[in-house]
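One structure below.
Showing chain A:
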Amino acid sequence: METEVKETQGKIFSAENPGITAPTDWQPVIMGILCNWCSYAGSDLTGTSRIQYPPNIRIIRVPCSSRVDPWFIIKSLQTTADGVLISGCHPGDCHYISGNYYARRRFLVTKKLLNFIGYHENRIQFSWVSAAEGPKFAKVVAKVTEDIKKLGPLHRYKKENF
Partner candidate 1 sequence: MITLGLLEKNTFLEAVNKKSGTNVLECYQCGKCVSTCPVSGYMDFPPREIMQMIKLGLKEECYMANSMWFCLTCSACSGRCPREIDVPAVMEAIRHLAIEENYRSENKKVKDIRKFHDIFLDMIKRYGRNYELRMMAEFNIRTRNLFKDMHLAPKALLKGKIPIGHESTKSAKAIQKMYKLAEKLEKDMK
Partner candidate 2 sequence: MARVGVFVCFCGANIAGVIDVPAVVQEAKKIKEVKISIEYKYLCSDPGQQIIREAIVQNRLTSVVVAACSPRMHEKTFRKALLDAGMNPYLLEIANIREHSSWVHQKDKKAATEKASDLIRMAVAKSIANEQLHEISVPVTKRALVIGGGIAGIQAALDIADARIPVTLVEKSPSIGGRMAQLDETFPTLDCSQCILTPKMVDVASHPYIELIPYSEVIELQGYVGNYKAKIKKKASYVDFSSCTGCGACTQKCPVKVPNEFNMNIDKRKAIYTPFPQAVPNKPVIDAEHCTMLLKGKCGICAKVCEKGSINFKMVDEVIEREIGAVVIATGYDLWDPKPYEEYGVGRYKDIITSLEFERMVSASGPTNGVPVRPSDGKVPKNVVFIKCIGSRDEAKGIEYCSKICCMYTAKHAILLHHKVPDSHAYIFYMDIRAAGKGYEEFVKRAQVETAATYLRGRVSKIYKKGDKLMVRGEDAQIGQVVEVEADLVVLATAVIAPKDNPALARLLGVSYDKYGYISEAHPKLRPVETAKAGIFLAGCTQAPKDIPDTVAQASACAAKVCGLFAGDTMKKDPMISTINNEFCSGCLNCIKVCPYQAIVTEEIPLGHGSKEIRTVAKINEGVCQGCGSCVAICRSMAISLAGFTDPQIINEIVAI
Partner candidate 3 sequence: MNKLTYFPGCSAHGTSEEFDHTLKLVMQTLDVQMEEIPDWNCCGATSAHVMTENLALALPMRNLVLAERLENKTMGIACASCYSRMKGTKKHLDENPELARRINTTVIDEGEYKGTIDIKSMLQYCYEEIGLETIKSKVTKSLSGLKVACYYGCLLTRPKDITLFDSPEYPMSMDLLMEALGAKAMEFDFKTECCGASFSISNTEVVESLSGKILEVAKESGAHLIVVACPLCQSNLDMRQPDIEKHTGRKFDLPVMYFTQLMALAFGYPEKELKLPKHIVSVEAALKHIGEAIPEPEKVKKIKKAVEAESEVE
């Protein structure tokens, strides 16, 4: 889905600004927020298995995906990241019994909101990666990176941009 570009007083008012052309050597930054017990362990397994994936992701460790405050996502997109990946335990496998269910609901709402204000839906992604799924983590990262590369650099909501 391509988000609609709204114009206000002649200034382009969208995160997905078609007016920006990426420099040729541009590389996106992706903020990966992973739960400690499944996805972070899974990403470690990717490492110990030496499975290669694109180097654009920066990983932050949280105890559970339910710890992820929508604020973190917004702050990432506002400051440093071109995309955010949140990953937790598979439904039913949460180390903290039910945390990932809350995370999922909270994430969906956040995504819809960000979508509404003009972010492309692929900027914010969610996945389930268990501690045993090293190869899957690499695949997820590769896919997210690919998606974000297609979208190009993020036109941020910063004062100087208005």
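Per the selection procedure, all candidates are chains of the complex that A comes from, given by their letters.
The criterion applied here is as follows: a residue touches a chain if its C-beta (ideal position, glycine included) is under 8 Å from a C-beta of that chain, and two chains touch if they have at least 3 such contacts; residues count from 1.
The structure displayed is predicted, hence computed values, not measured ones.
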Field: Chain touching chain A (counting every copy) in this complex, out of 1, 2 or 3
entry: 2
Task: Write out the stretch or stretches of chain A touching candidate 2 in their complex.
output: 27, 29, 31, 36, 40-41, 43-44, 46-48, 50-53, 55, 58-64, 66-72, 75-76, 79-81, 94-99, 102, 106, 138
